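Omission of a single protein chain aside, the complex is shown with its protein chains in their original locations.
A, B and C label the chains in the order they appear, each numbered from 1.
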Amino acid sequence: MTEKQITRTDLDKLLGFFRERGAVYAPAKDEAGDVALTEVGRAASVVLAYTNFRLSPKAFFFPQNQTLLRFNDGRAEEVGVIDRATVLFGVRPCDARALLALDQVFLDGHQDDPYYAGLRARTTVVALACMRPASSCFCTSVGGGPGDGTGSDVLAVALETDLLLRAQTPKGEELLSFAADLLADAMPAAVKEAQERIRAAENKIAPVEVANSAERLRKAYDSYVWETASQKCLGCGTCSFLCPTCHCFDITDEVRGGTGRRVRTWDCCAYALFTLQASGHNPRPTPKERWRQRIMHKFRYAVENFDRPFCMGCGRCIRNCPVSMDLRTMLKEVGP
Amino acid sequence: MARNPYLPYSARIDEVVVENEARDIKTFRLVFEDPSSAAEFRYLPGQFAELSLPGVGEAPFGIASSPTEADYLLFTIKRMGLFTAELHSLEAGTDIGVRGPMGKPFPWDQMAGKNLLIVGGGFAFTTLRAAIKYILDPANRTQFGSVLVIYGARVPGELMYKEALAEWQARDDIDVHLTVDKADKSWTQHEGVVTTVLQGLKPSPENTLALVCGPPIMIRFALLSLGSLGFADDAIVLSLEMRMKCGIGKCGRCNIGSKYVCKDGPVFTYQELRALPAEY
Amino acid sequence: MSESQAAQETALETSWEPKIVAFLCNWCSYAGADLAGVSRIQYPHNIRIIRVPCSGRINPVFLLRALQDGADGVLVSGCHPGDCHYISGNLVARRKFALFKELLQYAGIEPERVQFTWVSASEGGRFAAIVEKVVEEVRKIGPNRKLVKVP
Partner (left out) sequence: MTANHEIEARLRETAGELLRQKRVDLFLGYEKASLPFRTTPLFLTSPDEVERLVWNPFCTVNLAVYLPRLFAAPADPRKAKDLSPPTVGLVLKGCDTRSVVALIQERQVPREKLVLVGVACPGMVDRQKAERALGEHEALGAEEDAQGNVRAMIDDEMEVALPREEIVSDACLECRFPTPLIHDVLLGGPVEPKDRDVARRLTAEFESRALSARWVHLQETLSKCIRCNACRQSCPMCYCKECLLDQTRPRWVGASTDISDVTIYHLVRAFHMAGRCTECGACARACPMGIDTRLLVRKLSQDVEDLYQYRPGEAIDTTPPLSAFAMEDPQDFLTEP
């Protein structure tokens, strides 16, 4: 496992160097003042002080609109994924870890999703350890942590003056060796500083009881809490669309005169139409069943199928719910 | 490289047969444009496929033909929503896409050596037709014990596959009972719901598997009847319908509990279903 | 070079002809268009007519979809006030149209793109004159590039 370091002032140079191979995205402020993953141009002004991006980086792998097929004169044709090497710098560990969950769905080894596979293969993820978790964060309760490198190819840790870079995968090793000339071997002091900083961040995160959620939810399927908790749910898709692991999608055709495309778009289990059948029958007819599905899918079904909750504790759904629903409260309410 | 799972095989509608008096159920016979597709498309009764029309979309349908009918695929489809309305307007000769086969078939391994009870209602009889065809194929028939079929519809005009039914009733290696909720003057067979016939015939649960497909209300009563006849939950095989999009366990639409109807089903034993939330 | 100049130049290059979708009510305007035809009144061939039962049937999304699908202009015509076959369909519609036209302009869509008028069954001449005017105005502002979606 290669460990390198570079002074923070040379970060722009490093990202500029990565650009020689393709596209580089790094955190920068947008017009509204929010930090977002932005394509790095010649003059990068990378920001390292941020909690997390408004949108999860899942769209780099599972775009909100993905053309699945083109139709020409009524004939279906495949579309390819543009093979443009891409580096995402500054992804938070929670969002990087979410890629493992998405991998389990889209690359199930049975029928791999070629579009996800293509985008995943072309992208190298450099996670940046999180030094300023928000009060809505609970990554440490769902198996992750502010310095967790799983899901990323390289884990970066911002230190006082330097940036520590630790390869997590062969792809990450390759990226670091590509930039070897710009990097120095990590000093023990840097490694120690990184450890301390990560520990300090960990200590800021309040734990949430999710350890035995699958078991608790199994018992709580018929609980009254679903009815009461879902009363205030508006049935919008904010939580799902911002969630780094939510991956449900719709497929629709956009065709005029035999020409057009079949496109995959994000969808959401909170929508009444999600399961509505042509006959008018809806297996999940009210917000109660739909809200239960969302929680069950994340904390029970995913655990049963993939051995992990499909929640990375990023807190986006908590911060952005228009009526301030909090799934941590929900997990408490389902009982022991 | 593996085939893109979103890319349908090109096929052509070869023939359209109206199955019922109301004319809202039709059987579409599909022929692959490229014979090699037919070779790739290996399936067993109980599986389904997504039919695809450019600009309209896709929808999943149980395959009504048996792989023993080598040259074509059959889909029997009721006009219901957006896709099926469009499909019903199509004539023989139209191009259509087929994506699949998808899902798990009936448990053929388990069914070998057993007596089979096949209970169907209404237009859900499609994959059961496929199963019967498959069972009756000379190469397969000896693998199974007795075969008892009970098939019901509201009125005689709603029974599908009339020719095949007549042919099966003429054979002595299968016992086919037809029933209608409401008989007309020409009807000479059972009158009453499927469960009444089932209760009357009292098939033995001994070494027997039951395949049950029908409308929810029929399923509910058939399960009660089978239970009272002594059929164990794991000896009853059912097939679910859910709204689907991808058909390959990714889009999340057909998720029920920890199962995806598209890849873990659509065929489940009653025992498996009981372990799932009743969200179907 | 301004946007409309650019549009005009492209128009010249490709000998572009404006495509206008006209939604005409069954009882007055469609009959008016018919009369224009029967009377052999010449008017530009740029319009594609869609007959609707009443101008009150017009949902603004129809007009948006016409623009999205590549129409350069949209014309909606119903019976004159007081003449509606359904008594007041056009009067209720008039409020919608007034607001919708304002909204589009506010959003930055040229007011010439979507136009509304009344044509009675006996006004073949008026129909032809309106079409001529609409086509001319749309020709002047050039091809529609806003809202257009290429599938």
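Keep in mind that, in the parts below, contacts are C-beta pairs under 8 Å (C-beta built on N, C-alpha and C of every residue); 3 or more make two chains touch, one makes a residue touch a chain.
Just so it is clear, the structure is predicted and the values come from calculations on it, not from any experiment.
Among A:Thr150, A:Thr259 or A:Asn320, only A:Asn320 touches the chain left out of the display.
Residue A:Thr252 is the one among A:Thr150, A:Thr169, A:Ser223 or A:Thr252 that touches the chain missing from this view. Where chain A meets the omitted chain, the residues involved are 32-34, 49-51, 54-55, 64-65, 132, 134-136, 228, 231-232, 234-238, 240-242, 250, 252, 254, 263, 265-266, 268, 271, 273, 285, 318-320, 322-326, 328-329.
Residues 3, 59-61, 64-65, 68, 75, 81-82, 88, 91-92, 94-110, 115-118, 126, 129-130, 132-134, 146-149 of chain C touch the missing chain (whole complex, contact as defined above).
Assume only the chains that are shown with their structure count from here on.
The touch graph of these protein chains is an open line. Computed from the mean C-alpha positions, the centre of chain A lies at a distance of 47 Å from the centre of chain C. Mean C-alpha position of chain A lies 40 Å from that of chain B.
In whole angstrom, the spacing between the mean C-alpha positions of chain B and chain C is 51. Among the residues of chain A, those in touch with two or more other chains are 255-256, 260.
Residue numbers of chain C whose C-beta contacts span two or more other chains: none are found.
In the complex of the two chains, the chain A residues touching chain B come out as 68-69, 71, 74-76, 78, 105-106, 108, 110-114, 221, 247-253, 255-256, 258, 260, 262, 264, 267, 269, 274-279, 283-284, 289, 293, 296-297, 300-301, 304-305.
The touching residues of chain A, when paired with chain C in their complex, are 254-256, 259-261.
The residues of chain C lying in touch with chain A in their complex are 69, 149, 151.
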